[in-house]
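A protein chain is absent from this complex, but the other protein chains hold their places.
Here the chain labels run A and B in written order, and each chain numbers its own residues starting at 1.
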Amino acid sequence: MTMIEFRNVSFSYDSGNPVVADLSFSIGRGETVGLIGANGAGKSTIMKLLLGLVTGEGEITVDGLPMNRQNLPAIRQRIGFVLQDSDNQMFMPTVYEDMIFGPRNYGVSKEETDRRVDDVLKCLGLQELKHRYNHKISGGEKRMAAIATILAMEPEMILMDEPSTALDPVNRRTVINTVNRLPQTKLIASHDLDMILDTCQRVILLAGGAIVADGDAETILRDRELLEANRMELPFCLQGRR
Amino acid sequence: MHMADALLAPAVAATMYAATAVTVGASVKTLRKDEATAKLPAMAVTSALVFAGQMINYTIPGTGSSGHLCGGMMLSALLGPQAGFLSMVVILTIQALFFADGGLLALGANCWNMAFYGCFVGYCLLWRPIMRSKLFGKLGTKAAGRVRIILASVLGCVITLQLGAFSVVLETSVSGITELPFGAFVGIMQPIHLAIGLVEGLITSAVLVFVYEARPELLMDVNTGDAVQSKCSLKTTMIILAVVVAIVGGGLSLFASANPDGLEWSMFGNAESGYSENMGLDEENYGVSSAAAEVAGSIQEKTAFLPDYAFANSDSAAGTTVSGLVGSAIVAGIAVLVCMAGGFFRKKKAAANA
Partner (left out) sequence: MDKLSQAQSELREMDALAAEDSPVHRLHPLCKLLVTVCYIAAVVSFPKYDFTGLAVMVLYPAVLFQAAGIPVRTCFYKLRIVLPLVCAVGLVNPFLDRTPMLQLGMVTITGGVISMVTLMMKGVFSLMASFLLIATTTIDSLCAALRKLHVPSILTTLLLLTYRYIGVMLEEVTIMTEAYKLRAPGQKGIHISAWGSFLGQLLLRSMDRAQELFGSMLLRGFQGEFFYADVPPCKPSGIVYTIACAGAFLLARLVPIASVLGGLFVG
C-alpha cells in the first residue's frame, strides 16, 4: 500500500531554473527511505513539497489524499517533520509545552494529549526532560525532544532533515537506534551515509532535481562509481580503511 | 536612557503605564489576530536579535568611544510600527526583569520614551513619508533608496531620541525627584542625546541599507510604488514637526524668561539662589523652629526652615528626627539579624543534609 506518491512533479523558484524536474516515485507504508544527493540536489524541496510548504506542478498524494488546499490539514496531521535545527522546532518554553502544541492544535483532548506525552517520553526514555526548559537542554537532548514532539502527534509518516548533524557519536547512535525502533514510514534526508546505511532499506539518489538511482540501500551505497559521479562517496564503514 | 523606578512618582508611573497600555491595546487590535500570529516568529526572532545586537560595540571613527544600535527604528522598519512597538515593549520588559535595566514601575515610562517615539513617531512621521517620497530621485532606483534610508534612519533616531530624552526630563521633574531646575536638566540631556542619536542613526542606517541591498522586500514601505498614497505625506510631517518645535521651543523660552537663572544653572554653580528659593518655599514652616531648637540644643538657628512635611505626625521635627534615626538604626539591626538568622538556618540545613 502506498503512503506517498509523486507523479511528474516539477518545481522552480521565480528565477526559472527547475529545482525539481518531472519527478515520479512512490513510497510504501512502513518503508524507511534515505534521500541522498549533493547540496542543491533537491532534497529539501522534496520535503517542502510533501508538506505543502511550497507548491509545484504535478500530482502528489499522501495516504491516498491528493495534495490540495482542503486536504492540507489532514496531510500535515499525517506527516511529522523533524527539522535540522531543533531550536527552530522547539519554540515553546518547556519540552512538555512543545509536545502538546501539535496534538492540541489538531483538536486532541487535553487528557489524551497528556497520555500521549507520557507514553512517548517513556518509550524514548526521556521522562526526565518533560518539564525542562528548551533553552537549557543540551544539543543531543534537544534533538531527541524534537523527535518526541513529532511522535506526540502520532503521525503515520516521519520526515527527517539531517537528523544526525552536530551530534556526538553517542547521541548520534541514540538517534539511529530510535529511528530503527519507530514503526512509521520514514523519509530521511542526509549526507551521513553511514547513518542511512544503518537505518534505511531503500535509498533514492538525487542529482540536479532528478532521480539518478532508486533501490536497495546496500546496493546503491556500495556502488563507488555511481556515488562519486554524483558528488558523494562510499560510507566510511565500507571504505575498507584499516 | 532607561528610567529607574526611583526617578518616578507613582502617579507619573501610573500615567505612563496607562499611555503605554492604550498603545499596546491599539497595536494589538490593528495587527488583526491572524496577521499578528503569522508575524509572531519574525517579531520574536528579530527582537531577540535586536536585544543581542544592542550589545555589539561599534567603533566611532576618530574617537575612542563606541555606539550602539537604535532598536525602535530598526524594528519598525522591518515589522511595521505596531509590531515594532510590541517587540520593543517585550525587549524593555526583559531588560527590566532580567537585567535591572529600568524598573518594573518605570516600565510604562520606558516603553513610552523609547518604544512609542521610536516606532510610531519615527515610523509614521519620518520613515514612511520619506521612503514614499521622491526625494533624491525616482522611486525604485537603488541609489535614491539608499540615501532615503540613511536620511530617514538618522532623522528618525535623532528626533525620537530627543523626544525620549525630553520625556525623561519631564517625567523626572513632574515627579519632583531632582533639585536640578527643569531648564538645566533639559540643557544637559538634549545635547547628549543629540550625539547619541546621530551615531545610533548612522549604525541603524548602515544595517538597513545592507538589508535593502540584499533583500529589499524585508523592509516596510520600500519600493511600494506610486500606487500607494500615504495618508501622511512628507509635507504633513514637516508641518507637524514645525508645530511641535514651535510649541516646545516657545514653552522653553517662556520658562527661561520667567526663571532667568534657570538655564545658566549648572550642576555645581549658584547654590546661593537655590538656597534663597528654598527659604522662600519654607516660609510657612517658620513656627516649628523654636520647639526644634529646644529639644536638640546644638541645632543651629537654620533648622528653623526645616520643612515639616517630611516628618509626618510630629510635634517636634528635630525630636522626631533623632528618634527616627534611632528607629532606623534598630530597623537596620533587625534586617542584619534576619540575614544572619537565614544564613544560620541554611548552614544548619546544609549540615543536616550532608
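As a convention for this text, contacts are C-beta pairs under 8 Å (C-beta built on N, C-alpha and C of every residue); 3 or more make two chains touch, one makes a residue touch a chain.
A quick note: this is a predicted structure, and the numbers were derived from the prediction, not measured.
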item: Residue, one of A:A41, A:I100, A:M144 or A:L221, that touches the chain absent here; value: A:I100
item: Residue among B:H2, B:R132, B:R148 or B:H193 that touches the chain left out of view; value: B:H2
item: Absent-chain contact - pick from A:R69, A:K136 or A:R181; value: A:K136
item: Missing-partner contacts on chain B, residue numbers; value: 2-10, 13, 24-25, 28, 31, 33-34, 36-38, 40-49, 51-53, 55-61, 64, 66, 69, 78, 86-87, 89-91, 93-94, 96-101, 103-105, 172, 176-180, 202-203, 206-211, 214-215, 218, 267-268, 271, 274-275, 278-279, 282, 296, 298-300, 302-303, 305-307, 309-314, 318, 320-332, 334-335, 338-339, 341-343, 346
item: Contact footprint on chain A, counting only the chain that is left out; value: 51, 53, 73, 76-77, 79-81, 83, 85, 87-89, 91-94, 96-97, 100-102, 104-106, 131, 133-136, 149, 153
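One rule holds in what follows: only the chains that are shown with their structure count from here on.
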item: Where chain A and chain B are represented by their mean Cα positions, the distance between them in whole Å; value: 49
